[in-house]
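Note that this complex is displayed minus one protein chain, with the remaining chains in position.
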Amino acid sequence: MNPRRKKRLLITCSLIFGLSLAMGLTLFALQQNIDLFYTPNEILEGKNETGVKPEIGQRLRVGGMVLTGSVKRDPDSLKVSFDLVDNKAGQVTVYFDGILPDLFREGQGIVAQGTLKSKNSVDAFEVLAKHDEDYMPPEVADAVKGMSNLKTEQ
Amino acid sequence: MWKWLHPYAKAEHSYALAGKLMPWFLVLTIPSFIIGIVWGLAFAPADYQQGDSFRIIYIHVPAAMMAMAAYSTMAIAAFIGLVWQLRLAEMAVAAAAPVGAIYTFIALFTGAAWGKPMWGAWWVWDARLTSELILLFVYMGIIALYNAFSDKVLAGRAASILTLVGVINLPIIHFSVVWWNTLHQGATITKFEQPSIATEMLIPLLIMIFSFATFLGVMILYRFRSELLQREQHRAWVIKLVQIKGRG
Partner (left out) sequence: MAFTSFSDFIAMGGYSFYVWLAYGVSIVSVIALITHSVLTRKKILKQVEQRLQREKRIKAANNREHSL
């Protein structure tokens, strides 16, 4: 390799290396802000790495699985409340007034956006359904029901 | 190997080679597209949770995958172009950018049309969606930068540098669903694990991925040839080519 080409190779490589280093450090610093949501356990106990707990009145998103049997609908309006759980001990109640997405059901992963009302309840103005990466026909889903097809989101 | 590769570093030979390869890619694209789209839309079973809305996967996933594949190709070409000062590699970068941009747009748009009924929102600022949007902006930046210079040697170099800068975004897109809590689900098809999709749904998906890949090849080759003609328009071989075309 001639020296000029070697120099260009060096410059190009250091450009890539420097940029990835800068980007990596930025992302590392931003880590908790890039997370879309808190898990119920993180609302109660604080973030895993930093221990940062959300304050009451703070706008946040909470993501977890709808606890089976916890969905309470108001018969006269669209008001609904349900509990979100995760694979740790956390449990947070979400209050929502609006139309739920098609995928909303018990056992489904949900991300709710709203304000923290008390230590373990959230007043949501938006409820989004989170689904997993498994796709299968209904017959197959019936066959594996009770197995591990309903993963907790984490 | 260099002896064998050397003639293709000449514009005229690359033009001929690209022209020879293109029909093969096209022959693979058309039937796989038709089979894949009909299979995916009409014959694959509906999903147990998402019903028929999951059929959007058959364009969403191939477009997203190939948008990233196109970018990887461009990054390699940009690297070669910068280090060895190979103008042909820079032309390949310029040829691939619009195709990648369109694929990224398709991935974003179909994702929105899928997210609305399933998640409940067209758009969410989660790490996966945001990094994919950044990819679209990077693609548009490369295209704009390349067209901004009238000196195409300078333009090629500037676009190549921007391509290398943007390459950091690729691992971020890929691992965003692993590193952070996102609304977007994890990868369905990974290299090392069994895909988490039923086989009768997977086959048309793989066919569509193949189809998008070969179409990417067709478009890159076609645009690469145009790029060559444009930049070599004062050379004898282009003049000869145009004269033959004009007579015929």
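Letters A and B mark the chains in the order given here, with residues in each chain numbered from 1 onward.
The rule is short, and it goes like this: a contact is a pair of C-beta atoms (placed from the backbone, for glycine too) under 8 Å apart; a residue touches a chain by one contact, two chains touch by 3 or more.
The structure displayed is predicted, hence computed values, not measured ones.
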Shown chains that the omitted chain touches within the full complex: B
Omitted-chain contact residue, chosen from B:Gly36, B:Pro98, B:Gly120 or B:Gly156: B:Pro98
Residue in contact with the excluded chain [from B:Trp84, B:Phe109 or B:Phe149]: B:Phe109
For chain B, residues in touch with the removed chain: 41-46, 51-53, 55-56, 59-60, 63, 98-99, 102, 105-106, 109-110, 113-114, 116-117, 215, 219, 222-223, 225-226, 229-230, 233, 238-239, 242-243, 245-246
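Criterion: only the chains that are shown with their structure count from here on.
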Contact set on chain B toward chain A in their complex: 45-50, 53-54, 57, 79, 82-85, 117-121, 124-127, 161, 164-165, 167-168, 172, 179-183, 185-188, 196-198, 200-201
Residues of chain A that touch chain B when the two form their complex: 5, 8-9, 12, 15-16, 19-20, 23, 27, 31, 34-37, 39, 63, 100-103, 111, 126-142
